[in-house]
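What follows is a structure written as structure tokens; I'll ask about it next.
A single protein chain has been omitted; all remaining protein chains appear in their positions.
Up next, chain A:
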Amino acid sequence: MNSRGAASLLKDSISFTDVSAAGLFEGHDLLRRGFTSVKNELLPSHPLELTEKNFQLNQDKTNFATLRNIQGIHAPLKLQMEFRAVKQVQRLPFLHSSNMSMDILRGNDECIGFEDILNDPSQSEVMGEPHMMMEHKLGLL
């Protein structure tokens, strides 16, 4: 398993921790997650599920590989440094960050796609518990 670089972030299976218990005595959130099925937890439920999950990563990989071949190692390194720098500008953990600089770097500020319309994280109906998340971030918990 390649543990270096972006390849280690690629998802090739569905993590079963996504199916988490909501309360003390609940085993499965039927309303939000649907019926349980071992197959759904291990295998993708749609042929495009994995390619879509990894789409951004694969795009970055291809672009960085091309840049490296054309301009040398410094070009992707500089870009990745900028990505990392920009990813550090975030709001408090329970609030949604717009990631505007990240969008500009990727060129997504001039594009609109399904991710802007469907399942927009800024319009999510659930929010984490603010105090717990702050305490976790500050290391008090």
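What we mean here is this: a residue touches a chain if its C-beta (ideal position, glycine included) is under 8 Å from a C-beta of that chain, and two chains touch if they have at least 3 such contacts; residues count from 1.
Methods note: contacts and distances are computed from a predicted model.
> Just by its UniProt name, which of "Non-structural maintenance of chromosomes element 1 homolog", "Myotubularin-related protein 7 isoform X1", "proteasome endopeptidase complex" or "AP-2 complex subunit alpha" is the chain not shown in this complex?
"proteasome endopeptidase complex"
> Which listed residue, A:65, A:89, A:111 or A:141, touches the chain dropped from view?
Hidden-chain contact among the options goes to A:111.
> Just checking the interface: what residues of chain A touch the absent partner chain?
Given the touch definition above, chain A has residues 47-48, 51, 55, 110-114 touching the missing chain.
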